[in-house]
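The structure under discussion is supplied below as structure tokens; questions concerning it will follow.
Partial view: only certain chains, each at its native spot in the assembly.
Going by the order they are written in, the chains are A and B; count residues from 1 in each one.
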Amino acid sequence: MTLRIGVVGTGMMGQDHIQRLAASVLRVEVVAVSDVNLEQAKRVGDGVGARVYADGHELVGDDQVEAVLIASPGFTHEEFTLACLAAGKPVLCEKPLAPTIDACLRVLEAEAAMPRRLVQVGFMRRYDAGFRAMKEGLDGGQVGQALLLHCRHRNAAVPPGFTTDMMITDSVVHDIDVTRWLLGQEIVAATVYKARRTSHAPEGLADPQMVLLETAEGVLVDVESFVSCQFGYDIRYELVGETGTLSLGEQSGVLVRQQGQYHGPIPADYRERFGDAYQAELQEWVDGVLRGEVTGPSAWDGYATTAVAEAAVESQTKGDRVVVELVDRPALYA
Amino acid sequence: MTLRIGVVGTGMMGQDHIQRLAASVLRVEVVAVSDVNLEQAKRVGDGVGARVYADGHELVGDDQVEAVLIASPGFTHEEFTLACLAAGKPVLCEKPLAPTIDACLRVLEAEAAMPRRLVQVGFMRRYDAGFRAMKEGLDGGQVGQALLLHCRHRNAAVPPGFTTDMMITDSVVHDIDVTRWLLGQEIVAATVYKARRTSHAPEGLADPQMVLLETAEGVLVDVESFVSCQFGYDIRYELVGETGTLSLGEQSGVLVRQQGQYHGPIPADYRERFGDAYQAELQEWVDGVLRGEVTGPSAWDGYATTAVAEAAVESQTKGDRVVVELVDRPALYA
């Protein structure tokens, strides 16, 4: 049994997914790709023997396409996701579900009216072995109730044009999702603190920052967001519970003893760090769809994450605590 | 050459110091002890062959006493320190220098009028090998300018009667001092966040908390203060600089592989964790005094730390950011 999918968007993220689907995901075939940059779409599509469209809506309408992966720019996510819902096709939409709360709500309402979920949002960290072990430890009662969560999210560098609000919407958005999923509760407020600015930050970027999140049950979450840290891609988490703490383990690799030091590697970027997570995300999505289920991060998760991110961006400007207000959770996401 | 000292206060802290002085500090002799609890003072003093006083002022006035260590309750520190200054005797005063800003300022002014420093405050972490290596790394430019500092300060449990403000004045006060010393700059604001309360906290204690400190140059410092963490005495620091981070190493000990796990020890309390630091503090103080110098944490450090602690305590109540205002730094502490 093989799932025939179409991929909307053949930029870097789309190409990554297509290559991964072809090389290492089972029971799936990429039968169509689309991009407004038709030439790029052709080059990528030809590599995997897929039909090529300039318009994502035509791809969604293609009868051969049973499910859709959306990897086009964020502002287009709403329209393609709604098109998939209209066509009754399961869709894996790269994060964000949509860049604004209103756009997210439109998707949410459309799906909430349906008998079952079709939309999954691409928060791949939930598929990482370390994060999963952490959640298993917490849910298994290993350290009692969660009280605090410390997160480090460091990138070696960012491309020119990376803006201060993107530190939230592009980077911390992952920590927002992990927090909600790991703790099983919503975030009710966000406060952003700007630290001393590194001289390695691109012009105009307030880097690094500390984002403080408060959950419905009072768990306090601090996220260090540092996108010009120079030394690597460094993701670290420590969850503090009533009787102990759980931390993500070091990435192992090989330990070297040399010239008066022992040393080990830090991943270079998110692809190296989360390559296995991306693959698990795709494989589980494919297998779920083949079984008729969508179980990963939902449109509700996409909406709630965008709502928290928007509050944090507002706090960046106002320099103050911003409360997060969510609509009632539709029954579909109970 | 031997320094003859008197110890004011023979409670737990005083006894610890006296035992350490007798067992493992060179070039020093405890010749006098005092306590309002005369019986306790006698028991302790007899153990080391010291003269015994009920009144600390008599001890300070004893001609045989060349220098004084104050380990009596915090509210008495001011009067004994002032007495030492009046007598021209070097004094190592356990933290805090005094419990209020005004009291600290009276000591500061008294000393600032003298030709050289006589007062040292007992912030022993500055004498810990790990903290020293961290400062050496930062000062040596190993990671560029400091941007953020993450601190964990966890105690297994606290005695009954421990109050919410003591989480600052008794515990975080060490992190305040380390921050100022490590970064070489003053703290200008404090904000306290209360996390979800652990069910293991004593009645009425808001435990754990996160204290956010901001320094003069914009370094952001977060201190987790958790005094009922159950699992041990756990002090961890990570300093984030422009090109890398510096962390306190794990305490080594012996690593065990057993029953499906590898495991290593966490210290039980501050005596186990900082025993070597206390000894180094005392030895360096004794040797400095014998050379005619006092080089450790100064009355200014004691004052500034109390000022920041007071701001943090105010923030605990107000639930808001409180600015720290310091008087001009006297020339003696330049």
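Operating definition for what follows: a contact is a pair of C-beta atoms (placed from the backbone, for glycine too) under 8 Å apart; a residue touches a chain by one contact, two chains touch by 3 or more.
This structure is a prediction, so every number in the text was calculated from the model and none was measured.
All protein chains share one sequence; of the complete assembly in this entry, 2 are displayed, while the total copy number is 4.
In this section, only the chains that are shown with their structure count from here on.
One simple way to say how far apart two chains are is to compare their mean CA positions; for chain A and chain B this gives 44 Å. Those residues of chain A that touch chain B in the complex are listed here as 144-148, 150, 193-200, 208, 210, 212, 214-215, 217-220, 222, 224, 226, 229-231, 240, 242-245.
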